[in-house]
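What follows is an incomplete set of chains from the complex, kept in their original frame.
Think of it as A, B and C in the order they're written, each chain with its own count starting at 1.
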Amino acid sequence: MIMAASVLVIMGSKSDAPVGEKVTKILDRLGVKHEKIVASAHRTPEYLREAVLESDAEVFIGIAGLAAALPGAVAAITIKPVIGVPVSGKMNLDSVLGMVQMPPGIPVATVGLDNGENAGVLAAEILALKDPDLAKRLEAYREERRKAALSG
Amino acid sequence: MIMAASVLVIMGSKSDAPVGEKVTKILDRLGVKHEKIVASAHRTPEYLREAVLESDAEVFIGIAGLAAALPGAVAAITIKPVIGVPVSGKMNLDSVLGMVQMPPGIPVATVGLDNGENAGVLAAEILALKDPDLAKRLEAYREERRKAALSG
Amino acid sequence: MIMAASVLVIMGSKSDAPVGEKVTKILDRLGVKHEKIVASAHRTPEYLREAVLESDAEVFIGIAGLAAALPGAVAAITIKPVIGVPVSGKMNLDSVLGMVQMPPGIPVATVGLDNGENAGVLAAEILALKDPDLAKRLEAYREERRKAALSG
């Protein structure tokens, strides 16, 4: 269970795969090394714990729906930045509030509902603070986005 | 950290004490042995884990506000019934939905906002299935409630 | 209307059948005897009352949408544990809040929206407190769930 990647992307369930793919697509686009696993805060808490503790990732991304405890469970066992992506379902407020409303001292950096792209960009922004080349790729990506919008 | 009680009442934070007292008050009233601790799914996850695993309680009650992951974290490591009491705050929907919307396979028996009394009664109802004397005390309590309401 | 089952599953309407099937599927899987009926707190209150009083079930599960008063109506006439499954519709907050926000003294153990599986597991967890074989089956089911998640 050793992982050599800058970002560990953790999905709470196989059904979160479409959002997970948005994350890895943008990470690939930005040239950020990553690994992606399925691990549940509730069904496989020990595996989740081991995966996080043994990982040498610098940023964690937790993707989950419903009560969406996954990224909070990760944040509880690491001082690395943890990003959370709430997944849409029948209520939506459950996953958004279940991620963002963490107790003081254990933050989850929550992005928008199903917004895997923003989780990936945020992870890249964090890593770019010590990787000037990544910063350049982020600028280029931002510029490309800008042009695509203007060409509308 | 060995506990010899039928019910282990776990508060996520010291600030949950008023709701915790509602729980212990009704458990005392019904003659149910219990122990009460503070343990956080996010700040002290290992202590929480040990406390649950070492406990010989038959029912667990988790009391928490905000994202309210505590009872779910307990439910993830035991097959004993876990009751959750969402604690009120600035949003309320966060703690209610964060408890009730558990993934399939790991239930939390959620009661109403700040409703510590109902958590205690539910725990007693569960334990009364194999304790006829407790069942009688529950009936008496229910009758007393009934009379108090009628005397209004 | 005599029932010899550990769990009485009550659906408020025929339209709740898909959620009811999730409940009985997991109860069958766990080897828990159960009976399933349709009875409404509003359309057939007397039949509901009789069914509950005459039942020798140890746990009741009420499945209902909209105002979702069914499990509360059951809880009002028994001191056995009552589990509620809110059914989704056009609002969702109606059935979730209508179940969980019971008055003090009359708890409904509410599980997630449409989450029949969790109602069944919770009922089994309660019954397993005095049935070591069921406890073993619950552990096996939990383990199976764990492996299925890890194989993702």
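We adopt the following convention: a contact is a pair of C-beta atoms (placed from the backbone, for glycine too) under 8 Å apart; a residue touches a chain by one contact, two chains touch by 3 or more.
Just so it is clear, the structure is predicted and the values come from calculations on it, not from any experiment.
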item	value
Number of identical chains forming the whole complex, with 3 shown	8
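Here is the rule we use: only the chains that are shown with their structure count from here on.
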item	value
Numbering shared by both copies at the subunit C-subunit B contact, with half separating same from different	same
Fitted rotation between subunit A and its twin subunit C in degrees, CA, nearest 5	90
Whole-Å gap separating subunit A and subunit B, where each centre is the average of the chain's CA atoms	32
Between subunit A and subunit C, centroid-to-centroid distance (C-alpha), Å	35
Averaged-CA centre spacing for the pair subunit C and subunit B, given as whole angstrom	19
Touching two or more other chains - residue numbers and ranges from subunit C	96, 112-113, 145
Subunit C partner contacts - residues on subunit B that touch it in the complex	58-59, 79-81, 83, 96-97, 100-102, 104-113, 115, 117-119, 121-122, 125-130, 135, 138-139, 141-142, 145
Subunit B - residues contacting subunit A, complex	12-13, 40-43, 45, 66-69, 72-73, 75-77, 91, 93-95, 97-103, 105-106
Touching residues on subunit C, where the partner in the complex is subunit A	88, 92-93, 96, 112-114, 145-146, 149-150, 152
